[in-house]
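After this line comes chain A, so read on.
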Amino acid sequence: MVSVQWLGGLFAGVTGLGSTLLLVPVMLPLAGLLLAIAFGGRHPRRIVLALLPLGLVAAVGIAAVVLEADAPLRYDLGGWAPPLGVTLQADGLSAVLLLVTSVVMLAVGLYAWPGFGVPPGSSETRTSFAFWTLLLGVWGGLNLVFLGQDLFTLYVALELLTFSAVPLVCLDGRADTLQAALRYLLFALLGSILYVLGTALLYGQFGTLDIGLLRDRLAAAGALPPAAIAAAALMTVGLLAKTALFPLHLWLPPAHAGAPPAASAILSALVVKASFVLIVRIWFDLMPALLTRSAAEVLGVLGAVAIVYGGALALGQARLKLLVAYSTLAQLGYLFLIFPLATSPAGNATGEVLTGGMLQLAAHACAKAAMFLAAGLIATSLGHDRIGELAGVGRALPLSVLAFGIAGLALVGIEPSGAYLAKTLLDGAAQASGQWGWGLVMQIGGLLTAAYLIRVFFHALSGFARPPALRARPARYQELLVLGLALCSLALGLLPPAYLAVVTVGRVAAAGGGLP
Partner candidate 1 sequence: MRGAGFFGFWLLLARPAGGESWADLAVGLLAAALATWTSLRLLAPGATRVRWGALLRLIARFLWQSIVAGLDVARRVLDPRLPIRPGFLAYPVRIPDGPRRAAFGALTSLMPGTLPVGGDPDGALVYHCLDLDQPIASSLARDEDLLVAAQGGAATGD
Partner candidate 2 sequence: MSAVEISTVFTVFAVSLGSLFFLAGTLGLLRLPDTLTRLHALTKADNLGLGLIVLGLLPQVSSPLGWIGLIAVWLLALLAGATVGQLLAGALRPSDGTPPDRGGGSA
Partner candidate 3 sequence: MSDATLFGLCGAALVGLGLYGLICHPGALRKLLAFNLVGSGVFLLFGAVARRGAASGFGGDPVPQALVITGLVVAFAATALAVALVVRLAQAAGRTDLDPEPPARSEATPERPS
Partner candidate 4 sequence: MTEFLLSAAAFVLATVALGLIRILRGPSDADRLLAAQLLGTGGVAALLLLGVATAESAIGDLALVLTLLAAFASVGFVTGTVRPDATRSPGEAPAARAADRPEPAGEETRR
């Protein structure tokens, strides 16, 4: 295993200015996007595949530097410091998210390589051009969301994300995916505008949009002004609409299930997480004082309902991709349990809870991407994805089914998966603070997950003697790729604690202590 110090030193040395590194994850995809549009033809795909490894290297570098310095990296854009200027900042959270994004993006990009090419004889096709450029848009938007430190810049980043994610949903142009995309777009726009409304109120109250400065001014203000409370409420609701937490979830399943599998993987694994991360930033970084028991419990209850409700609906789905999409609803619920758990009366578990939450996020990102990609392989090979007619698939496409299964197991939270470690951490916090109710919800959620997976396997592994005729056989490397992603999720729990500590770098202690 490469030593962290060595890596950090390498990157600090190579760049000479550690924080300049922060520009790479944002500008690489965006500049690539512009070039991809200008060149068109077969170039967008090449550009994406050339940039993805570079992005991964930059993300590893940032994580290493952050971990080594044990302090956030900051970069003042244009040389103007807040409140006038805009700052990029990578704390531990950002570093983890950048890494997860790079890994999933790289896997999805490789997976989509054959599916979104330009056939010989044609100079450019719609799907190829749109998919690769929009993928770059999603990537740049995500990275800007993770690094942005200014509330309005984050709005622009969210819009980058929306404008590239929505068209991905209806890439196949069917009426129902168009409708799903439109519904998604309207939800996303509503979410953005509510978010901007909160931004306006905060600016009217404090005269700055920089998260760090706002936190200081809020802390100095003593009593919370009504504008801050209203802003927090509006922004949270807006971002919940984008994250699709119950009861604002209606748009998600049809949108995620209708998109091409590679796009579904990105949408489910990464895009909905961006708005979740902003909620975390608002409540933990911006207004820790506002994160009272009752506010946290509202979010927690919504999350709990989402776990049970999403899980139950997933159990009843007839199509594999819809099942995976509903499973996303449930898994998003877990993330919201960190709010009540982090505000436990015991008051010293924030660090563990956040670490658990981020682990869950990362584990879900890898697992869900793997599940969507595997479902896509199965659907492409069979020509359908009806769960009831999966008989024999286990024989015909063993690797894909294995990948789906491992990803599913990782989601259920068996040892040593990331989700297992996450749930251990969260459960520990729940026990420590006597909030056993949340732990119970997690157990129920796990059981539901296991139930719908078993249902899939029951069908997929039956009829072993009569494998179905396949329309097409997926490329072996695609299957291995998906398997790799699933294993990633499973192996996350093996990470040494020293690496996990990166999550808490740059966290403010005000919320009631962090990891030592």
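One rule holds in what follows: a residue touches a chain if its C-beta (ideal position, glycine included) is under 8 Å from a C-beta of that chain, and two chains touch if they have at least 3 such contacts; residues count from 1.
The candidates came about this way: all candidates are chains of the complex that A comes from, given by their letters.
Every value quoted in this text rests on a predicted model; they were computed, and no experiment measured them.
Within this complex, chain A is touched by candidate 3 out of 1, 2, 3 or 4.
Residues of chain A touching candidate 3 in their complex: 84, 112, 115-116, 127, 152, 155-156, 159, 162-163, 166-167, 170-179, 181-183, 185-186, 189-190, 193, 196-197, 200-201, 203-204, 207, 250, 254, 258, 260-262, 319, 376, 379-380, 383-385, 471-472.
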